[in-house]
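What follows is a structure written as structure tokens; I'll ask about it next.
Removed from the display is one protein chain of the complex; every other protein chain stays in position.
Then we have chain A:
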Amino acid sequence: MSLPAVRFFHRGRVVAVEGASPTRSVLNWLREDARCTGSKEGCNEGDCGACTVVVAELAEHADAVGTTSARATVVGGLSLRTVNSCIQFLPTLHGKALLTVEDLQAIAQGMAVADPGVGTLHPVQQALVDCHGSQCGFCTPGFAMSLAACYERHCEAGSQPTRAELADELSGNLCRCTGYRPILDAGERMFTLPPKRLDTAPIVAALRSLQGQQPGDATAEPAAGFHTPRTLAALAALVESRPQARLLAGSTDIGLWVNKQFRALGEIVYLGDVDELKRIEWQGDTLRIGAGAPLEDAWRALVGVAPALAEVWRRFASLPVRNAGTMGGNVANGSPIGDSAPVLLALDAALLLRRGAQQRRLPLADFYVDYMKNRLAPGEFIEAIELPRPAASTQVRAYKLSKRFDCDISAVCAGLALTLDGETVVQARFAFGGMAAIVKRAAAAEAAVVGQPWTEATVQAAMAALATDYAPLTDMRASAGYRLRASQNLLMRLWLETRPVAPLPTSQTNVWAAA
């Protein structure tokens, strides 16, 4: 093996792609090289879902996460996750399996490869046909793959999704024709048809054989300039020795740098094969979220800490983006409109940073310096996000405002934690995204409530103080005026929900909870 090669399972066999550019997208490889044109390019930025595919990896890697959350994706020894193939780089598939719409009829017909469009359809496909779930058909392969992943997970678990859960499963798929009702119908109907399941055994065997080909190798380079360390120590050593190298996790932002801005990435260190980095675990009263844990898993864990975060979890990007993207990546990226940071700030999170063998802890509140600038030293990276278990007297809320419920970037995102002693505020952490060049806490508003009785007058004072905490910008998501007014009103919403006397249930304060 002289040349590096990206090896992965595709349509019944292991393929070896030599000489691939490290930033060649999975979608372009599929369409242009493999001539599998079922997956479509609709936006080239991971927002429309026409390119949705399933990436499968051995469950033991996903299992390394150590919480039950990752097992939610496990089917027959494999972890199945939908991703947007337009923003995934081909070398990230190394050692994994790629399932596309072309595979669905093969699954239905019990073959390694079947002729798409001919013969028996997969239950997902048949249900879409029966329910009139396609019109122009361009988005349909992506919907089929999102539904197929949902189908396998639920069949494995013996469960069925509710209609609302189905809509969440499809948060990353845009359809411009149908209005979605028939697609949701199909999502229900697919479970009523004679089942056809993915036979994972050949894939598991192929992936094991691929694993065996790199015995003891802590790092590999499936494409030139594309490093895939497998251990935390190997990663730390690589990053320390190559401080200029670009760290790549889910590529949900970096993919756009390539596709839209034509930026050259240089040397790439891919984090996705470091199992230790994906771990989510309690260490005493500290929840440690590995920086490489998929956003979906990390948010599931956060919701375990504070159930009120569930809405922001559902609304954070889309399921395929949460499957690919990582919470460490979202924090490190440092966008002022990322939704992790305000929530983590409210939860008093700290970052575990690593450089070589050295670790240090830094409160997240001290991490951001300026727009897209942070306190990471050269050669240093985020190893984990740590947060304390909130006190029983602490109430946590997260509010997201955007033009659309699903998969929209926040105009404002608030992470709010309030600790009361009787009717007195003893602690407050109010953090806002979208209000400044960095996500940060509202010091003046917090000061206005701490030590005060939690009354309408107090919250009015905090609302007024918010105007001194932030001077937001006007952009295409919202005006500065709206951002400020709405942020102030979100403090009012917090008060209404947490006031000592007659607090309102969310069904009376939040349209997404109202009936």
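Going forward, contacts are C-beta pairs under 8 Å (C-beta built on N, C-alpha and C of every residue); 3 or more make two chains touch, one makes a residue touch a chain; residues count from 1.
Note that contacts and distances are computed from a predicted model.
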Chain not present in the shown complex, as UniProt names it (candidates "Xanthine oxidase", "Sulfur carrier protein ThiS", "Ferrous iron transport protein A" or "Rhamnose ABC transporter substrate-binding protein") = "Xanthine oxidase"
Contact partner of the left-out chain, one of A:P22, A:P116, A:P229 or A:G434 = A:P116
Task = Tell me which residue among A:R13, A:H132 or A:K373 touches the hidden chain in the full complex.
result = A:H132
Remark   = Given A:R7, A:R81, A:R189 or A:R354, the correct residue touching the omitted chain is A:R189
Inquiry  = Give me the chain A residues in contact with the hidden chain, please.
reply    = 28, 31, 35-45, 47-48, 50, 100-102, 104-105, 116-118, 121, 124-126, 128-141, 144, 163-164, 166-168, 170-171, 173-186, 188-189, 192, 259-260, 262, 399, 401-409, 411, 475-479, 482, 485-486, 489-490, 492-493, 496, 504, 508-512, 514-515
